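This report refers to the structure that appears directly beneath it.
Missing here is one protein chain; the remaining ones are kept as they sit in the complex.
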Amino acid sequence: ATELRLSHQWSTSDVRHKVAQIVADEVAAADVDLTIKIFPSKSLFKPREQYKPLSRGQLDMTVFPLSYAGGQRPEFNLTLMPGLVKNHDHAARLNDSPFMGELEKLMAEDDVRVVVHGYLAGGFVGKDKCITKPEDVAGLQTRAAGKAFEQMLAAAGASIASMASSEIYNAMQTGVLQAANTSSSSFVSYRIYEQVKCYTPAADVALWFMYQPLLMNKTAYEELNDAQRAAIDAGAAKAQAYYLEEAKKQDAASVEVFKKAGVEIANMTQDEFNAWREIAKKSSYKNFVENVPDGQKLLDMALSVE
Amino acid sequence: MDPLLLGATVAVVTILVLFSGVSVANGLLIVAAGFLLIFDGFRSLELMPEIFFGKLDNFALLSIPMFIIMGASIASTRAGADLYEALDRWLTRVPGGLVISNLGACALFAAMSGSSPATCAAIGKMGIPEMRKRGYPDGVAAGSIAAGGTLGILIPPSVTMIVYGIATETSIGRLFLAGVVPGMVLVGLFMAWSIYSTWRYGSVETLMRSGTYTLAQKLAILPRVLPFLAIILGVLVAMYGGYATPSETAAVGALLCLGVAIVIYRLWNLKALWVVLRDSTRESVMILFIIAAAGVFSYMLSSLFITQSIAEWIGTLDVNRWVLMICINLFLLVAGFFLPPVAVILMSAPILLPIVISAGFDPYWFAVVLTINMEIGLISPPVGLNLYVINGIAPDIPLKTILVGSMPYVLCMVLAIVILCLFPGLATGLPDLVLGPAV
């Protein structure tokens, strides 16, 4: 029997674990002499250190925020770029676009293929005030999730403090941090709602979308027999539909948790979103284009997706 | 091979390898490499340096050398002696004032040092000769300092608490607070035993005898204690005043301690400074190497599904939670007899913590119980780090006397664990009060 090892960083109650579990269950049900063994909660690899073993065949599968590998493939930084994705349905269209095809070509060079596509969204929290427009972050010590966001926030006048996400809670509590930006589910799982005054969730418009696909080592996939590959593909189709539905629910669920904790909920308007994007164009987009060969072409491909 | 059987095999092999006298870190790497090679194939070895590097690639680890520098720089001065002397001058009328002063000084010093040997050495260098001079039994003189020194890892800051926090992803700030009250309980128990034992095996005169100090003398020593208060205050302000995160605070403490040592205690001689840095580097590298090697070891355990299977298996056992806790304590105690605290915590905490939590125990309370177990290991044979420190400070006290003198303090620690089981609030109360209920 063939056994595939799948690693990810989240708890077993997280949507991303469930996506992996659906594929594993479907493969098991297909009875094709194939099992997928899941190592959740970073019990095998540290979150950012999963891409290297995946591409070298030491790990078979992972659910992985692709921008974590941006240091190895700078093109992947486009998968966590402010304002590039407008909402979850737009994200789904991006997944089927030629832009994603280009990224998949790059992954193939690393012997990696995508099994399940998926984006998750996030927002902002402020310790003392709401953060909706660029002027709101001026002078605040801010912790951002992702390099491109750090560049945009710095351009908006925020002071960037880098620290592990596990330190956000303490840093907010003692006043080291005044603002933070990360995914809806991280805000909830780190109980940030206990420390902040205001939450700006991903709603009709949102700045922060992160591509977090289920990846597989390409050689490992090709070495499977036809029935096994078909089982994985069938599981993946089911998982991807589930992932999109759940991604939408995550944002609303996080709003409920923050509301219940008495946190003020703010909404970003379309004008405010546009203001952020103008700043991003002059900072993170510009930086990306300057540092990545063919960067402009890739960015245009992404922006052209309606 | 069944993962549980494999786990037992790994345990036996690890014990055999470590008992061969190979260094703990190398031993862990050897066992990890061996099992990975046999069960995961040659290619898995490629991953070892990456995991090794990845374990060290963690900002929180910075606090380990920083807190060690704090202890080492202050221990290199006569600050420890000043501290217990000040206490002694003020406690002159209290029966057993000298041993109480020494234990109090240990506790205060522990609040600046993250490591136990540093605490032991700092207070013991002057404290032990003074106690013997004034007629305290050798066993009490040596035992009280050996035991008092172990407070270094219970009273914050604590290197082992940091390691526990990193291994289990619990809040280091909260862990630090959890150790405060239990540390005081232990000091109280140590003091009670010291006085009883001096009365029983020494004499009442010893207990009552003390220097007589004028008020002027009492006041004169106070300025020498001020640097301590300044450092403790500086660290507290940095940590809880919105300036620094817990891991960053350690650097403030290290800089303050080095500064105090250089300016107030005139440690501006380069050679003396190098001794402080050399000792800190040696201890830090030793601990960080074990942390990285234990990371590779636990990758092997997880990769072979041993960690997960053990947790699952214990979950299916239908035992009383207190029976479970007693078994865990016995395991930690035995492991602590032989292995340094850092190694025990790194290898056992990730496996034990989920079990402990699912049995309904608090992870911060458990950290305190685990730390007290490790403290016992430091003053019990066959490998008791503090015993050797005392042996180095007072070479004319036979090791056997130190050992026998320390045994009652081991019982004090066991008693402290029992007290903590009866009143878990002693550990969890302060963090809940300061930081609110646990995240």
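Chains here go by letter, A and B, matching the order in which they are written, and residues are numbered from 1 within each.
The rule is short, and it goes like this: a contact is a pair of C-beta atoms (placed from the backbone, for glycine too) under 8 Å apart; a residue touches a chain by one contact, two chains touch by 3 or more.
Basically, contacts and distances are computed from a predicted model.
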(request) Tell me the UniProt name of the left-out chain, picking from "TRAP transporter small permease protein", "Fumarate hydratase", "Thiazole synthase" or "Cysteine desulfurase". (result) "TRAP transporter small permease protein"
(message) Please identify which residue in A:Val32, A:Ala161, A:Ala202 or A:Ile279 touches the non-displayed chain.
(response) A:Ala161
(message) For the chain left out of this view, which of B:Met126, B:Ala251, B:Ala294 or B:Ile379 touches it?
(response) B:Ala251
(message) Which candidate, A:Lys42, A:His117 or A:Lys147, sits in contact with the chain we can't see?
(response) A:Lys147
(message) So one chain is hidden, and I want to know which residue out of B:Ile30, B:Leu186 or B:Leu435 touches that hidden chain in the complete assembly.
(response) B:Ile30
(request) Quickly run down the residues of subunit B that touch the omitted chain. (result) 18-27, 29-30, 33, 45-50, 52-53, 56-59, 61-62, 65-66, 69, 117, 121, 238, 242-244, 248, 250-252, 254-255, 258, 274-275, 277-286, 288-290, 292, 338-340, 382-383, 385, 388-389, 391-392, 399
(request) Name, in rising order, the residues on subunit A that touch the hidden chain in the full complex. (result) 48, 67-72, 74, 139, 141, 147, 150-151, 154, 158-163, 176
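Note that in this section only the chains that are shown with their structure count from here on.
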(message) As a quick test, compute the distance in whole Å between the mean CA positions of subunit A and subunit B.
(response) 40
(request) Would you tell me which residues of subunit B are touching subunit A in their complex? (result) 43-44, 46-47, 50-51, 54, 57, 59-60, 169, 171, 173, 239-247, 299, 302-303, 305, 307-308, 435-436, 439
(message) Can you tell me which positions in subunit A touch subunit B when the two form their complex?
(response) 37, 39, 43-46, 49, 52-53, 56-58, 163-164, 166-167, 169-171, 173-176, 190-191, 194
